[in-house]
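Have a look at the structure below before the remarks.
Here the complex is missing a single protein chain, while all its other protein chains stay put.
In this document, chain identifiers A and B correspond to the written order of the chains, with residue numbering beginning at 1 in each.
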Amino acid sequence: MELFSNLALGFATAASPENLLFCLIGVLLGTLIGVLPGIGATATIAMLLPITFQLEPVSSLIMLAGIYYGAQYGGSTTAILINMPGESSSAVTAIDGYQMARKGRAGAALSIAALGSFFAGTVSTFLVALFAIPLTAIALKFGAAEYFSLMIVGLVSSVALAHGSVVKALAMVALGLLLGLVGTDIYTGTPRFTLGIREYADGLNFVAVAVGVFGIAEILRNLEGEKTRSVLVHKVSGLWPTREDFRRMAAPVLRGTAIGSALGILPGGGAILAAFASYTVEKRVSDKPEEFGHGAIAGVAGPESANNAGAQTSFIPLLTLGIPANPVMALMVGAMIIQGIVPGPNVASEQPALFWGIIASMWIGNLMLVVLNLPLIGLWVKLLTIPYYVLFPIIMAFCSIGVYSVNSNVYDLYAVAFFGFAGYLLVKLRCEPAPLLLGFVLGPLLEENLRRAMILSRGDPTTFITRPISATLLLIALAVLVVVFLPSVRAKREEVFQEED
Amino acid sequence: MKSLAFDSTNAICGAVFVILGGFFTYQSLTLDLGTALRMGPGYFPLLLALILVVLGLVVLVQSTRVAGEPLGPIALRGMAFILPAPVFFGLTVRGLGFVPALFFTALIAAFASSRMKPTMALMLAAAITLFSVVVFSYALGLPFQRFGPWVRF
């Protein structure tokens, strides 16, 4: 069978001592930069690009891919330990993961994240191997109308992210969408909401906003009651998940893997939605939805698996079409070009060792990550017992470096301070940052695709319901809306009836 | 029957949403709105801003129905030292260079906690700077000047 010979070629390529070494270097470096708050894979890969000039093409791409998923992995660690997500996907992990850490269960949260990611990585690697080409054909059917409808599904789902007031969650989504629109309008070139600051012409930096509203707000919150406490967590119970934990993570991991694999294929926003979508699904199917937001295991296991599966399958458009789904993938394209490989549909047929070698290395890299990280969990958890007056200056220093390293834009640092303040204000007002961040990520995509769809249909709004995929997605959004609102309506009515009694 | 109660947190929250919505509405109106069929840069944000105002009003109205918890303590000292830290880094990283800018950034942030002693703060800032220079500047090779024009002789 062709698949097996291809995979055999891939593993033979990826398992050469040299390539194993570069894979290891990649995942190590990725984990390191992922764990340091603020600094991301984009900056690191950019720095390493010229070095890859000297390497074999396969080795360099294996190393860069390793940095990418290693960073995703390390990013979850920071999200769980100090509520500091470095990527949009780990923002979801922070919601329940950080709560678990506060309850002394950081070790369990980290191992669940690691094991869930590994499982998802394994499955989605094989999906990439099996279906890369047919899946690409499906992804190409997504035009502006379909993306718009997909974003609507994402936004509707985001309401489920909130565990407080639905109205406030909606307001946070709206605010996030507006913040996402800051910058130059791509259709007319008009700057919007930039207050005349040219440095914001390309919009607010995601890392700056995320670090501000999640991380810095949390630091400030911890400084409130410092008369009584000096460390984040006093008691750290059991480093490893219990048998009960394993039982409760199995189904969420499976569902998260499926969601992540499916959405990861869509370039431009698919992988971002995966973690959010998984969280929503878990909260819906859970028999204890009230646990979400207070350290639910499913709220870590599902999104983490989805996030990792999405990270793997987002290589599909890159490998089959040469089209980057995100900035990191754009750098991989750059790396290929430096190596004299012109990315495009011919890579699989002209460079089979490269194509299948990268796919095989993803699985090997994931295995390395689990083996490396499980023993490290004890060390990470120890971090929580560092007095926070020592921890916070360290975090602030790394955040400053990390945010500045993204674009060398000092205004991004001012944005960190501003969103730190705003995030703290929102915490004090009992608003949750996760819907805001989702809105922030989706805002520009939503508007861009809405307007593009309208121009392409020459102003005919029925384009959203006459295109079958778009119509299906809108129906799903409607269904989610009904499912989300029904229980709260029912609860309200019960409340009313009780009051009448 | 509930007595007349007032949730001050939600009242402030609603007001904040209304003010922010108002700001974005005002800004959107200065942009070209276009039509629903051919939207201008102001169309979509105006829609969102108005939704935000409406949601803010809903929160405001709801706040008069139920009593809520008070705001609780506010980390004034934390804000006074944590928030300026990245701003200071931004203002000085080009002029002073990476090493001094980072040292002072860490030093400023260190004073956010009332438990921090000055000598401890200096040592901590020096340790952070040393670690960061080794990791970020040398090992990862981030393109920062270690010492900027303000301190070069």
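One rule holds in what follows: contacts are C-beta pairs under 8 Å (C-beta built on N, C-alpha and C of every residue); 3 or more make two chains touch, one makes a residue touch a chain.
By our rule, contacts and distances are computed from a predicted model.
J.: Just to verify: the chain that's not displayed, which of "OccM protein", "Tripartite-type tricarboxylate transporter receptor subunit TctC", "2-oxoacid:ferredoxin oxidoreductase subunit beta" or "Glycosyltransferase involved in cell wall bisynthesis" does UniProt list as its protein name?
T.: In UniProt, the chain excluded from the picture bears the name "Tripartite-type tricarboxylate transporter receptor subunit TctC".
J.: If the hidden chain were put back, which of A:155, A:259, A:321 or A:446 would touch it?
T.: A:321
J.: Based on the whole complex, identify which of A:3, A:250, A:285 or A:342 touches the chain you can't see.
T.: Residue touching the chain left out of view: A:342.
J.: Tell me which residue among A:8, A:130 or A:186 touches the hidden chain in the full complex.
T.: Of these options, the touching residue for the absent chain is A:186.
J.: Touching the hidden chain in the full complex, which residues of chain A are there? Just list them.
T.: Touch with the absent chain occurs at residues 25, 29, 42, 45-51, 53-55, 139-144, 184, 186-191, 198-199, 201-202, 267-268, 317, 321-324, 327, 330-334, 337-338, 340, 342-347, 407-409, 448, 452, 455-456.
J.: Could you pull out which residues of chain B are in touch with the chain that's been left out?
T.: Chain B touches the chain not shown through residues 137-141, 143, 145, 149.
Operating definition for what follows: only the chains that are shown with their structure count from here on.
J.: Can you check the complex and tell me which residues of chain B touch chain A?
T.: 9-10, 12-13, 16-17, 20-21, 24, 27-28, 31-32, 36-42, 44-45, 48-49, 51-52, 55-56, 58-59, 62, 71-75, 77-79, 82-87, 89-91, 93-94, 102, 105-107, 109-110, 112-116, 121, 124-125, 128-129, 132, 135-136, 140-144
J.: Using the touch definition from the top, list the residues of chain A that touch chain B in their complex.
T.: 32-33, 36, 39, 43-44, 47, 165, 167-168, 170-171, 174-175, 177-178, 181, 185, 187-188, 190, 192-193, 216, 219-221, 223-226, 230, 387-390, 392-394, 396-401, 403-405, 408, 410-414, 416-417, 420-421, 424-425, 428-431, 446-447, 450-451, 454-455, 459, 461
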